[in-house]
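Each remark here refers to the structure printed beneath this line.
Every protein chain but one is kept in place in this view of the complex.
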Amino acid sequence: MEKSEIKPFIAKRVAKEMHDGDVVNLGIGLPTMVPDYLDESVQITLQSENGFLGLAAVDESNPDGKYIVNAGGQPAGIAKDGMFFDSATSFGIIRGGHVDATVLGSLQVAENGDIANWIIPGKMVPGMGGAMDLVVGAKKVIVAMEHTQKGAPKILKKCTLPLTAQKQVNLIVTEMGVIEVTDNGLVLKEINPEFTVEQVQEATEATLTVADDLKSMIDGSPIK
Amino acid sequence: MEKSEIKPFIAKRVAKEMHDGDVVNLGIGLPTMVPDYLDESVQITLQSENGFLGLAAVDESNPDGKYIVNAGGQPAGIAKDGMFFDSATSFGIIRGGHVDATVLGSLQVAENGDIANWIIPGKMVPGMGGAMDLVVGAKKVIVAMEHTQKGAPKILKKCTLPLTAQKQVNLIVTEMGVIEVTDNGLVLKEINPEFTVEQVQEATEATLTVADDLKSMIDGSPIK
Amino acid sequence: MAKVKQITAKEAAALVKSDMTVMIGGFMTNGTPLTITEEIAKRDDVKDLTVVCNDAGFQGVGTGALLAKGQIKKLIATHVGLNKECGQKYSAGELDLVLQPQGTLAEQIRAAGAGLGGILTPTGIGTTVAEGKQVVNVDGQDYLLEKPVHGDIAFIQGFVADESGNIRYKGSTRNFGYLMASAADTVVVEVEKIVPAGEIGPEYVETPYVFVDYIVLKEEA
Partner (left out) sequence: MAKVKQITAKEAAALVKSDMTVMIGGFMTNGTPLTITEEIAKRDDVKDLTVVCNDAGFQGVGTGALLAKGQIKKLIATHVGLNKECGQKYSAGELDLVLQPQGTLAEQIRAAGAGLGGILTPTGIGTTVAEGKQVVNVDGQDYLLEKPVHGDIAFIQGFVADESGNIRYKGSTRNFGYLMASAADTVVVEVEKIVPAGEIGPEYVETPYVFVDYIVLKEEA
């Protein structure tokens, strides 16, 4: 797979996790590509943790790009039936389990669902912003990331970087496969047919259990 | 003093405790008479704990008396610059110290400022409603009540009824005098000239310290 | 755009099952969805409810209707003095009554909706309200730990809903509306008007559609 194809490939697979009516918060980067791949029958509401539901592109709702920004501080718009609220209400909605899913990148994920994605080693700490609340509060936490970092595994037995939250990740989607975090560890549910199970395990520090009904992450066809 | 004169007399004195711009919550009964005696230079904002600031009589703000009720559940109106909010916000305003004063009746007050006014002995307990939050949260708690109950003192060394709150009362206004609750106990600051200090003490179980500058509660003139 | 389901008051009442925790909005029926409470009180098969409401309404009205029907096992409220039937049932041992300070109850419901572990309030310290509850000292001051109050279902009264399910209230009816909508698994809002999606406008929505499962148009009942 070409490097440039990896992110769209992951985003496309993540899109299949979205259900009609879901309230979803998308992290920066790759996750923001997910809506491009939604089936027409699936309408989701995007939450912007700085204070609204119905995140949209800049449009007539924000003619001069001045009064509405997204969670990255960039000009945005709001859906006709969206609504603004204050930050305590916004995080009440997040922490209170009213967000069906959050999709975000990560530096490391552990086999028990621990996630470490807010401190980049050797760099100035930018701050966790809303990430810690999102991974604790969202009903489903989907990590969408490249399987390895310069060849080094990011899916580990135990995170070595400072945690963002304990035991919160539900699903990991990479260019190699789809891995579910269960009480019995990581289960490889789907695989990119470009790779073998052995190759995926090799790129993963934690032990993967292979699902009995392992499928292709591209078309859902059975992989024997 | 005629029985019928007592309540207006107390309300009139309590009115002098109000300052221009104060946010005030008034309990049912006697306290609701306080606004009638305000000096023209003093404008206060009334808080209604069920969810608004700017409590007013039924007027064009509530034409059919249907959508606005006061904290007693009766139809009310709202001032032009008042505003509605939800119950958590309402009690946030109360508990957070944004109400300058609350005026309420009481069954008993103790010399340390304890107040007991929510359980009437021998009667079904109606519930504390917003009273406990109000006495804990208001910056100044003014008890406006008759000095005794059928001759029995209501200002005690220690309350015998279940408490509404501990050490929250700041001022007690009765038909006999004005008593401040201080760290050194109760101080009689003003007196109704119809009574002697001895009579007030006799009607009070707790010990009163008489202020050096004891004044008339009617016109503020010195009492020797 | 999202589309909320519109049902009748009778259908709304049918969502209630025995033993559920039911939140009923309003303050002395101001903000109580009376069409729905009336329908609930018609159901002979519903009993042993835990009801969370500011008060017991008036006799036979609002929460008072469920009380009169004998559907309430436990009532969590702040003031029940204006419905004498409540006191009678309590005295007769027919009702478990939990009285909470109004600000505490509001904040407990909010805590459930906002995913907090409870609240730390100075209200009730040193009173019977504190009995059996954990006291947490923060910087030398004692606070009562009051736990979140969650509902299986909430019935509230709005004024206008848009077709997506966004809600606006009128006058002082908003009291417990948003809070209960945030804290219950299923949320039903009775409204007087339904307008096209988006007509309320993003800056004027008071309870977002993501909390609202069903709306009942009052006139239809």
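Order as written gives the chain letters A, B and C; numbering starts at 1 within each chain.
Here, a contact is a pair of C-beta atoms (placed from the backbone, for glycine too) under 8 Å apart; a residue touches a chain by one contact, two chains touch by 3 or more.
What you see is a predicted model; the values in this text were computed from it and never measured.
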| item | value |
| --- | --- |
| Contact with the hidden chain (one of B:Gly73, B:Gly137 or B:Gly177) | B:Gly137 |
| Candidates B:Arg95, B:Lys154 or B:Lys167 - the one touching the absent chain | B:Arg95 |
| Residue among A:Ile68, A:Val143, A:Leu156 or A:Val173 touching the omitted chain | A:Ile68 |
| Option from C:Asp55, C:Glu107, C:Asp162 or C:Glu190 whose C-beta touches the chain left out | C:Glu107 |
| Contacts of subunit A with the absent chain, listed as residue ranges | 48-52, 62, 66-69, 72-73, 76, 78, 84-88, 90-92, 94-95, 114, 124-133, 136-137, 162-166 |
| Contact set of subunit C toward the excluded chain (per top definition) | 107, 111, 114-122, 134, 136, 138-139, 141, 143, 145, 147, 168-171, 203-204 |
| Missing-partner contacts on subunit B, residue numbers | 21, 23, 43, 45, 52-54, 61, 78-85, 88, 91-98, 136-137 |
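Assume only the chains that are shown with their structure count from here on.
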| item | value |
| --- | --- |
| Shared interface partners, meaning chains that touch subunit A and subunit C | none |
| Distance-to-centre winner among chains (Cα means, whole assembly as reference) | C |
| Subunit A-subunit C separation of Cα centroids, rounded to whole Å | 35 |
| For subunit B paired with subunit C, centre-to-centre distance based on mean C-alpha positions, whole Å | 30 |
| Residues of subunit C whose C-beta touches two or more other chains | 110 |
